[in-house]
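A single protein chain has been omitted; all remaining protein chains appear in their positions.
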Amino acid sequence: MRKARKFSVLLGIALIAAMVMGIGASGVGTAAAKPRMAIVFATGGLGDKSFNDSAYDGMKRAEKELGIEFDKVEPQAVAEYESLLTRFAQTRKYDLIISIGFDQADALQTVSARFPNQKFAIVDTVVDAPNVASYAYREAERGFVVGAIAGLMTAKKGDPRIVADKQIVGVIGGMDIPLIRANVAGYIAGARYANPKVQVKHAYVGHWADPAKCKEMANAMLDEGVDVLWLAAGRSGLGGIKAAEERNRYAIGADSDQGYLAPNNILTNGMKLVDNTVYMAIDAVLKGKFTPGVNLLGLSEGALGYSRNLVPADIIAQVDKLAAKVASGELKVPDDIDKVEPWLKALGKQ
Amino acid sequence: MGLRGDVSRFAYSAIAVLLALVIGAVLIGTSGYSVKEAYSNLLMGAFGGVYSLATTVVMSTPLLFTGLAVALAFQCGLFNVGAEGQLYVGALASAVVALALSGLPPAFRVIIALTAGAGAGAALGFLPGYLKAKIGAHEVVTTIMLNYIAISLTTFLVKTYFRDPGPVDQTVLLPPGSRLPELVPGTRVSLGIVIGILAVALLDRVMRRSVLGYEIQAVGQNPHAAEYGGVNVAARTVQAMMISGAVAGLAGSVESMGTLYRFIPYFSPGYGFTGIAVAVIAGKSMWAVIPAAFLFGALQSGGQSMQLFAGIPMELMTMVQGLVILFVAAPALGSMLLKSRSRLSEKGGGRA
Partner (left out) sequence: MYAVRMENITKRFGSVAANDGVCFAALPGEIHCLLGENGAGKSTLMRILFGLYRADSGSIYVNDRPAQIAGPRDAISLGIGMVHQHFMLAERLTVAENIVAGCEPRRRGLLDRECARRRIREVSERYGLAVDPDAVVEDISVGQQQRVEIVKALMRGARTLILDEPTAVLTPPEVDELFTVMRALRESGTAIVFITHKLKETMEISDRVTVLRDGKTIGTVCTADATPDSLVEMMVGRSLPVHDDERTPPRQAVLLELRDVSVAGRKGGRARLSGVSLAVRSGEVLGIAGVDGNGQLELEEVVTGLRRPGKGKIALTGQDVTGLDTGGIRDRGVAYIPSDRLKRGMVDSFSLARNSVLGTHRCADFSRRGLLLENAVREHARSIVAEYDVRAESIDQPMGSLSGGNQQKMLVGRELARPHSVVVAAQPTRGLDVGATHYIREQILASRNRGKAVLLISAELDEVLELSDRIAVIYEGRIVDVRPASQFTERELGLLMTGQRNEV
């Protein structure tokens, strides 16, 4: 025991000494031949078939088309973000370090201040710093588009996946936070705008990675007669898609094209085109157009959208018209659930 | 347990780490990555330069507390699997109290907030201790269940009562005066590590010199004899779980006050569970928790670089870390479980 204590004390001394001596001796990076980027994914990790995967696609496209190289990392918990960003920044060999996901905001705020000459980008939230370009979305617009598809689809007759005469659609969000609430609000607005008779159910899983719970909630909705269900719930959404497939109803995916998960049941996907966003961020840096501050993206920038999958041609035509109205600014989609009904009333849709 | 026991235990652990790394090398190699690059990054990421060392210390700090917490419960023959949950309630309690007290001088704020974290952890430790003492509910089961409750409860409380107005479910950022002071500027090495080492020193003394420590160990080694010796077995069981919970709660306090500067739901990468491995390696010696926590901190910190710069996927990296835990901790854990099982069957008759 005495030995262990002595060992501990020595260890402590060695550590402090090493730290003191090591100050200022951080890595000196040599300029790489090709532009080099780094990306820190959100905690869900690669394989979420959604957010992280989409960002990864954007990186790979940039690698191919813009001739960059990149390093990536998948953190396991929020507590790790700061040290991962710091380790990237410390090397001073990256032209841009990209943070994926809103929960990196704290860490990036700290690290960006520590490395003022390093360019950072963050997708999906806002970090106020002179060297950070924040890319956020007009979330409600995406909800609006898939909501409109859902509202029109549930009125179709003769489709075995549609519950006759009910006209109920649903949406399950990952967590009850403003960002997701804006999506839900947009969805409700879209569905009711396109089809005033529709009834919309909504719920939140409370976790980004709990497919089992999401499946349970989805089944409860399907029991009530929901026939088109949007899963805006990260990895949890996979459970909801599974439920829709098993019961043969329609599911709407989120973020990237999840059609392959249930080819006969994924109606469309509320695309957050993170790949385009990441690509745009890299392209901006390469062109010398890095813009710190908020870059708010939506349908008009091609950063949000929907995928066609099983959507019938007539609905595509109607929805594209609606989307164009939103993109042009003619329609301003409400981003809070409480504002949806007044908004519809104002437009005479109720 | 003497000096020789400790030395051979360290020798054994060192061999186990090496063995795990060798098998890890085979895995990395056969998966098509460069073993040399992976391990040089592991080493550099843990020890190469200020920031790496600092990160190792930062990641060791919560493990120091959770490891100490689990080791303390071991002393009373209890297996506290609930350090993770205790860490969460401790983290939230400290964050909330530190925010609420922004009018007080910083030193008071920090001390009261730390006390709140320890108190919350102790409260969560009380429950399994009480259930064990009164109705014999096995603490492994109850602490595991309480982990779920604690993690969900803290998330709920944050969302409902203590939420930051921003887009993320988390508390407001702590003002500088409510934080644990940074020891090495530009890193997150905070006073937490010092508090951790002081806690080790204090509890080592309590265990070896105090009447309380004597009684807790007697209960842990032979509850029947403790009862015969006039020890209130139920009370010591509850107290041991509460002390253990308090220490695990401090792990959370140090995270929220010294590293994250706020409470964020699901922030912990399993510090409470890794703490079990730390305690198993440390064995009966409180002091040995320090190097054991440092080992796992280094693995986590070095693992970051392995992933960042050697391109090792997270799964492979987690596997290498898991191998180390398995090799180092499994034999000791096995014998400990066997012992607790035989103790359990001995107690089969139930006690008064």
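List of remarks:
We just call them A and B in the order they show up, numbering each chain from 1.
Following the convention adopted for this analysis, contacts are C-beta pairs under 8 Å (C-beta built on N, C-alpha and C of every residue); 3 or more make two chains touch, one makes a residue touch a chain.
Keep in mind it's a predicted model, so treat the numbers as computed, not measured.
Note that the undisplayed chain, when the full complex is considered, contacts B. Contact with the omitted chain, checked across B:L42, B:V58 or B:V231, is made by B:V231. Counting over the whole complex, chain B has residues 209-212, 214-215, 217-218, 221-222, 224-232, 346, 352 touching the chain that is not drawn.
The working rule: only the chains that are shown with their structure count from here on.
Interface of chain B with chain A (complex): residues 1-3, 6-7, 10, 45, 47, 49-55, 57-59, 155, 159, 166-170, 173, 184, 186, 188-189, 197, 200, 255, 259-262, 264, 266-270, 285, 287-288, 290-291, 294, 301, 304-305, 307-309, 311, 313-314, 318. Per the touch definition, chain A reaches chain B in the complex via residues 1-5, 7-8, 11-12, 15, 18-19, 22-23, 25-27, 38, 43, 45-46, 71-74, 76-80, 82-84, 86-88, 90, 102-103, 105-106, 114, 125, 175-179, 206.
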